[in-house]
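Of the protein chains in this complex, one is absent; all others appear in place.
Per-chain residue numbering starts at 1, and chain names A and B are given in the order in which the chains are listed.
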Amino acid sequence: MSEKIGVYVCHCGSNIAGKVDVEEVANWASDLPNVEVARDYKFMCSSLGQELVETDIKEKGLTRVVVAACSPHMHERTFRGACARAGLNPYLFEMANIREHVSWIHEDRDEATAKAKALVSAAVHRVAHHEPLEPMRAEINPATLVVGGGVAGIQAALEIADAGYPVYLVEREPSIGGHMAQLDKTFPTLDCSACILTPKMFDAGSHKNITLLSYSQVEEVDGYVGNFTVTIRKKARHVVEDKCTGCGICTEKCPKRVVDTVFEAGLGYRKAIYRPFPQAVPKYPVIDTENCIYFERGKCKACQMFCPTGAIDFEQEDEIVTVEVGNVILATGYDLFDPRKIPQYGYGRLANVFTSLEFERMVNAAGPTGGKIVLRDGVTEPKSIAIVHCVGSRDKNYHEYCSKVCCMYSLKFAHLVHERLPEAEVYNFYIDIRTPGKGYEEFYHRLLEEGTHFIRGRVAEVTDAARRPGEEGKLIVQAEDTLVGMQRRVPVDMVILSAGVEARRDADEVAHLFGISCSHDNWFIEKHPKLDPVATMTDGVFIAGCAQGPKDIPDSVAQGAAAAARVLGLITQGEVEIEPVRAIIDEERCSGCRICNTLCPYNAIDFIEDLGVSRVNPALCKGCGTCVAACPSGVITGAHFSNEQIMAEIEGILVSPDGRETVLVAA
Amino acid sequence: MMASESTQPSPPRTFFEEVMAKTPGGEALRLCLQCGTCGGSCPSGEDMDYSPRRIFAMVEANMKDKVLRSNTPWNCVSCYYCTERCPQEIPITDIMYTLKRMAIAEGLYEDADAPDWSQTFIGLVEQYGRSFELGLATRYHLTHRPLGKLRLGTFALDMLRRDRLALTPRPIKNMAQLKTILSKAKELEGAR
Partner (left out) sequence: MKYAYYPGCSLERSAASYHTSTMAVAGRLGLVFQEIDDWNCCGATEYFAINLLPAYALVARNLALVPNDLTELTAPCSACYVNLKKTDKYMGKYPDLATQVNQALVAGGLHYDPGRLQVRHLLDVIVNDVGYQKVAEQVVKPLSGLRVAPYYGCLVVRPGNGFDNPEHPTSMDRLLRVLGAEVVDYPLKAQCCGGHMTQISADVAYELIRRLLHNAAEYNADLIACVRPMCQLNLDAYQSNVNRHFGTDYHTPILYFTQLMALAFGMSAKEAGLGSEIVSAHVALSKIGVEMPKQEKGKPRKRPNKQALPMPTMPDEEA
């Protein structure tokens, strides 16, 4: 084989050249087999750098190109483009990562240079075996599935629907609205949360391009970017939507009262047939069959008796709906950290310890107390309130991350207490006050003016065991005031635990369903934390809102809109290019053992029952190579990852820096 | 695994590094957020001249003399609340033990009661292999704080009357073995 290979070693300013002798690497590479030309250059990704490659391809007739620079995640596309412009098939290019894998992680210049040479050698050996490949194309179905009807999902759905394309909006609860619908005011502007959200909810519920599937859950996802088939279970409401007028008589007449742990966060009650809140979209109630007397004992039917339109249907069954979509946006939100996991804070044992979400409901005019701030007895107004920051956050025992919204909502709580109970003392116990955001720091200053007591110290415990006079009958918040350097016990009437946000309990199951991954704390992982924050490694699946990590309302809305923009981009293109890097099964030799079927992380391998063999769906395959390695018969080949290519790469990496002998290492 | 390539950690250069090196898992001290959970949780915190959190800031600032003269470690009752609650999983109780050891080694502690009690207790254990409460009480209280003996008197009387104090120590059988083990351990400790 005689190829003409061009090798280009990038300085990346001092990013690489600071630790790697790039000139030496380029010089050394020029003696490697098939290398026609080897150069080093300040910034290979600059247009001048790219032109260098293009000129050499044209003038020196290069048949293969290697660029040793940063991660292929950064610039593989860049250099493939340069090759293509000069008429070379872009897959005859290989990138050696000597920045992230070398200069950024090594201390010793000689060792770093030696390793850079090994990686360049590996790429040179490998690229000689590359084959020209052509990308595939897939048509994009213009419909989109949005999962989760919180503010992020609503925003995404509206953006796409307003652009004229169909959207299926799936929501698990009986109404869309998410956590934002539970809140009273929003920081730092103190807008009424419901007032700004309900118009969007109404739009989403009545938009001609949006099909709202509430009280529904996605059960199965098949297909690939542009062509997903999604199976959705529409749970039985036991209320016929065509007949129901939403008059609410059923709820009024229902004799069964249940603690509402979802919308009222456990602070209030609802009936067994209910609509979570007055502005719910859709307006139809649902029967909670676990608590309904009829479903429990076989009699009651009060709702049915009083329903003026005969809309109650006890026999109604779940409905399975199948939809075809081109893209998916996951906006499944968050769960509140359960502070019962920290028993020393007393939640669940001490009546007047509340969670932040309980307090949101309490201060909400539509909430269980009509907006009055009272103790658990429902009548007594507290004279002193402690707000405990960082509950479950910034703690390796629970969640190491900062939940980002608690400082601001804690400040908001303090403000609302000052507003409604001007005589009450408010203590904020914090580790650090974090208010980065437009108008946020100013809001903190406002609270300082309003006379909130700020005690810098993480709360050690909340107890009702009085120790000193003045503590009897109170909740005592014990903490070190770290600015004074002394332990303090502050007796208060009410404690609010500013619980952090955490990933949905079933986030990993949802991720698996849609073929994306979760971080160790179960947030959905974006394609790139900075430059591609709403895409995922699975084409056609996007994420928005708190499912990706803790964030506040403006950020969630921005992400919802961003995800919609990405989807609209794909829809407008009409079709999408799919990397030809994929596995191929030699069906003649496949034994049909199906080992690869279960191992494939992208569910890309189907078993063809008639033929008794497995087959790779090229549109779903990411070319990860898991099946190639696992196949006991060795009949799966990875295009762009053939055995030949990988063996050549290994041989290349084993060439010692002096370019002569090959060292064998038993791994 | 590269177990064979175990690299010796470089000797501690500062007081801060020394405290960490002398505590199993002590490197976690670098992670201290200064949140004060330890100081807030400490049952005897009110009697400490610096809260544990402040002690850690002082250790980080290499204020060796002040730290080792402080009564903070000696007021630690080993209840492990701080260790349990620390959001950065710092072995705080173990660090308090380290500070006690260093204070004794440097002769810097100011209130002698606690170190003397510990040393008297361990002296008896090293002699007999088991603790001997009456011996401990008399040796410590009579030599160390004779004024306290009246109070000790009623306590001891109560205990004796209910047969809860042994009058003579009962050494373990293989004292020689225990002594060999402890002297070898001391030798290794010196070389650490």
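Here, a contact is a pair of C-beta atoms (placed from the backbone, for glycine too) under 8 Å apart; a residue touches a chain by one contact, two chains touch by 3 or more.
What you are looking at is a predicted structure, and each value in this text was computed from that prediction instead of being measured.
Across A:13, A:61, A:255 or A:343, the residue that sits in touch with the chain not pictured is A:343. Seen from subunit A, the chain kept out of the figure touches residues 259, 266-269, 340, 342-344, 347-349, 351, 362, 368-369, 374, 376-379, 461, 463-467. Listed here are the subunit B residues that touch the chain not shown: 22, 24-25, 43-44, 47, 73-75, 77-81, 83-84, 93-94, 97-98, 100-101, 104, 113-115, 117-119, 121-122, 125, 129-131, 133, 137, 140, 151, 154-155, 158-159, 162-166, 170, 172-174, 177-178, 180-186, 188-189, 192.
Keep this in mind: only the chains that are shown with their structure count from here on.
For subunit B in complex with subunit A, the touching residues are 33-42, 45-46, 50-51, 53-54, 81, 85, 87-89.
Every residue of subunit A that touches subunit B in the complex is listed here, in rising order: 344, 390, 394-397, 431, 456-461, 478-482, 485-487.
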